[in-house]
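Removed from the display is one protein chain of the complex; every other protein chain stays in position.
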Amino acid sequence: MGLSRLDNLYRQMILEHASHPHHHGTLENADHQLELRNPTCGDVLTVQVVMQAGKVSDVAFSGSGCTISQASASMMTDEVIGKTPIQVEQMVMTFSKMVTGESTKNVEEILGDATILEGVAQFPARIKCATLAWKAIYQAIENGNKESTIGFMRHD
Amino acid sequence: MGLSRLDNLYRQMILEHASHPHHHGTLENADHQLELRNPTCGDVLTVQVVMQAGKVSDVAFSGSGCTISQASASMMTDEVIGKTPIQVEQMVMTFSKMVTGESTKNVEEILGDATILEGVAQFPARIKCATLAWKAIYQAIENGNKESTIGFMRHD
Amino acid sequence: MAKKMNNLSEDFPILQQKVNDEQLVYLDNAATTQKPRAVVEAITNYYYHDNANVHRGVHTLAERATAQFEAVRKKVAHFINASSEEEIIYTKGTTEGLNWIAASYGETFLKPGDEIVISYMEHHSNLVPWQNLAKKKGAVLKYIDLLPDGQLDMDSAYKQITDKTVIVSLAHASNVLGAVNPIAEVTKIAHLHGAIMVVDGAQSTPHMKIDVQALGIDFFAFSGHKLMAPTGIGILWGKSELLDKMPPLEFGGEMIDWVQLQKTTYKKAPWKFEGGTQNIAGVIGLGAAIDYLESIGMENIASYEKTLIANVLPEMLNIQGIEIYGPLDPEKRTGIISFNLKGLHPHDVATALDMEGVAIRAGHHCAQPLMEYLNVAATARASFYVYNTVADGKKLIEAIKATKEFFNNGIV
Partner (left out) sequence: MAKKMNNLSEDFPILQQKVNDEQLVYLDNAATTQKPRAVVEAITNYYYHDNANVHRGVHTLAERATAQFEAVRKKVAHFINASSEEEIIYTKGTTEGLNWIAASYGETFLKPGDEIVISYMEHHSNLVPWQNLAKKKGAVLKYIDLLPDGQLDMDSAYKQITDKTVIVSLAHASNVLGAVNPIAEVTKIAHLHGAIMVVDGAQSTPHMKIDVQALGIDFFAFSGHKLMAPTGIGILWGKSELLDKMPPLEFGGEMIDWVQLQKTTYKKAPWKFEGGTQNIAGVIGLGAAIDYLESIGMENIASYEKTLIANVLPEMLNIQGIEIYGPLDPEKRTGIISFNLKGLHPHDVATALDMEGVAIRAGHHCAQPLMEYLNVAATARASFYVYNTVADGKKLIEAIKATKEFFNNGIV
């Protein structure tokens, strides 16, 4: 039956992250923050980052969304803590390649648990849900905004 | 050979009217005048009318155009002289029906020599060329303009 | 009835396919509809026999193309009961039609302080053009409230439409709630205050007999692709006396009467609005779609869809944890059913249903202010058309139940 394929997308760990997301909430002392909207469904995600000694020391996200976007955000927050902006950038690139089905190296090493989202590649309509949080943190760090700004999600 | 069909359109009398059009020129004392443009080709025709005792007493046309439009204009001028506005209207309607292939009564009686243009019905792209002069005189009389105005040719 | 309803799907090759190993059940008709063979073949036939540019040509193909192109204009006039085919303007779709009214009529006649009245249920295409116009002109954009079941609140309509109102613009049928609005009644209010009445017919024209004269309205826009016609073709209807007063917007091509170096005169409506080469094959396809719809009969389509909904809706309401938006009485709605399942995001629902072969949509449906009004981030939306069957409805219900099961228990 058709639904059995869903297991490829909604792995147990993903469902758990979605129902009990890590680092969900807001930070008082964020150095960077950014609001990003998924143009397909209108879901909004806000990511806040605290940097210390050139590394991400704390991170939080808020906003509602689907299972994939919530789980992806939750996993992202777990993985970026302790990373430098350059490392985060590499993670975002790797993640983006993974979920669009492009081949890329050392995925597990770079993405850790978030590798479990690779099943999204078989669900092209959900790629944007998965990448939302990653694009948000990338733009947040890059723009260096203390004030909340609204970022752009590329359309394609 | 394909060209032989042209005889249906370009009857000898039509070619003669086109090369030596009747009432071609301008009138000094026109009661009504109107300029009409064939939207397909940009040809322009000006028709002038003098009325006397409720009848067309003189008429002239000017402007360049194709064989069909020149011949049709020339024949029109021959036929409308001495007619009342109501008669002219009937002629214009009858002519329009004839060249679009609609059935209508007493065509020869109403249109006289201009009946020879009935072959136009087989050349739909040329209907506008044939009707230009007739629509011009109809609008000229109806609008009652002493000043030259520009009329509208219906698009279809 | 020339056609048997339950066999219609045979006319649609796309419906005879499996998606994710399951028979396709296409329930995304509010987004776009599928095309019967007759429409696709009309396009093919046009390109294989008659293709030429219209109006300007003397040769045989050009004449054939022009005759067909203009014949469809007459057909459309008859289809919506316009008083003349000269009131029928070819557009790209509903969005372009509504934008043109705003950009031509609106920019010409609106003054600072004037009011434009729309409702909370409008599609962005019948909202943002007015918002933009209001901002440009210093006018005020006002919203008519909805009743709790999603119907237009007529008390609010009476309050919002005032002597300052210049334009009232409403969806004939909502693309989210399925609600059908009492256009004739609102039009009377609008006209009482000297305002014009614009109607977004994108979601009504495919599903019911339209009579623009009986509605008493001033403008009406709809899209071909939502009624089995090709993409890229739509219709803007307007009353002749209004069209005559409106400036054209796209200059060039057949809309022109006479061009001088510093001055141009234009043709009459509708041609003055049709700048450049039109979507001729789209027009031909639209004609074939109207023929197809009329061979069934718009009244028959409407009543068949009502039966379908009367069948599906109670079963959906029986699903635990479901919330359905819009009126529940089949007499007051079209075949669009927006819903949410408790604790599940509509995006996840749509993905799950897709695995079952059931194509629905999830999101804001280009109606973000309505989402806010309903206090939801998004909804799932199943939308039926005349080729759907009771069996399709059953499959939808089953798939929704299986989806709930999957997400609640993590198993299939």
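A, B and C label the chains in the order they appear, each numbered from 1.
Note that in this section contacts are C-beta pairs under 8 Å (C-beta built on N, C-alpha and C of every residue); 3 or more make two chains touch, one makes a residue touch a chain.
Bear in mind the structure is a predicted one, so any value in this text is a computation, not a measurement.
**Student:** The complex has one chain that is not drawn here; which of the drawn chains does it touch?
**Tutor:** Looking at the entire complex, the absent chain's contacts are A, B, C.
**Student:** Check each of C:Leu98, C:Ala269, C:Ile336 or C:Leu396 against the chain that is not shown and name the one that touches it.
**Tutor:** C:Leu98
**Student:** Among B:Leu27, B:Cys41, B:Met93 or B:Val107, exactly one should touch the missing chain; which is it?
**Tutor:** B:Cys41
**Student:** Among C:His123, C:His207, C:Lys239 or C:Arg333, exactly one should touch the missing chain; which is it?
**Tutor:** Within the whole complex, the residue contacting the unshown chain is C:His123.
**Student:** Which residue from C:Lys137, C:His172 or C:His225 sits in contact with the chain not drawn here?
**Tutor:** Selected residue, touching the omitted chain: C:His225.
**Student:** What does the interface between chain A and the hidden chain look like in terms of residue numbers?
**Tutor:** That gives, for chain A, the contact residues 37, 39-40, 42, 124-126, 150, 152, 154-156.
**Student:** If the hidden chain were put back, which residues of chain B would touch it?
**Tutor:** On the chain B side, contact with the omitted chain comes from 1-7, 9-10, 12, 15, 40-43, 64-68, 123, 125-126, 129.
**Student:** Which residues does chain C use to touch the chain missing from this display?
**Tutor:** 13-14, 17, 19-20, 24, 26, 28, 31-32, 34-35, 39-40, 43-44, 47-53, 56-62, 92-96, 98-99, 103, 123-129, 131-132, 141, 143, 223, 225, 230-233, 249-254, 256, 258-264, 275-282, 347, 350-351, 353-354, 358-363, 365-366, 368-369, 372
What we mean here is this: only the chains that are shown with their structure count from here on.
**Student:** Compare the CA centroid of chain C with every other chain's and tell me the farthest one.
**Tutor:** Chain centre farthest from chain C's centre: B.
**Student:** Mind checking the centre-to-centre distance between chain B and chain C? Centres are C-alpha means, answer in whole Å.
**Tutor:** Computed from C-alpha means, the inter-chain centre distance equals 45 Å.
**Student:** Can you list the chain B residues in contact with two or more other chains?
**Tutor:** none
**Student:** In chain C, what residues contact two or more other chains?
**Tutor:** Within chain C, no residue touches at least two other chains.
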